[in-house]
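Working notes, beginning with the structure itself.
For this view, one protein chain was removed and the others were kept in their places.
What follows is subunit A.
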Amino acid sequence: MAQSAITEDTLRAALVERLQATHVEIQDMSGGCGQAFTSLIISPQFTGKTSLKRHRLVNTALRDEIAQIHAWSARCQTPEEYARDKQKEESSSEGVEGPPLDGTEGGRVEGTTA
């Protein structure tokens, strides 16, 4: 079978399967080419790991995918951290943080990280 295109759905499925992610938000930040994504990934596998180790886990799980796309950004949280943030949102006017948009212009990436 020919290698299929990387989409929000294929990335989400890969993260659920390979990192047992309990919640995944993927956002296209390409503004056209469809090959730049930012993500919020919730997985119990992040528990007890530093931010760097969490990102490395994701990079390894998505090695082939990230190599194919133009830009990739991620926020990695444990289910507990995510629940805590959600609770915070309910008790204040602050919104829960979704996928990181730093480095983008209103959610559109300029340039690539590849």
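Operating definition for what follows: contacts are C-beta pairs under 8 Å (C-beta built on N, C-alpha and C of every residue); 3 or more make two chains touch, one makes a residue touch a chain; residues count from 1.
Convention: contacts and distances are computed from a predicted model.
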Hidden chain of the complex, named as in its UniProt record, picked from "Anaphase-promoting complex subunit 11", "Macro domain-containing protein", "Origin of replication complex subunit 5" or "Monothiol glutaredoxin-5, mitochondrial": "Monothiol glutaredoxin-5, mitochondrial"
Taking the full complex into account, what residues of subunit A touch the chain not shown? 51-52, 55-56, 59, 63, 66-67, 71-75, 100, 102-105, 109-114
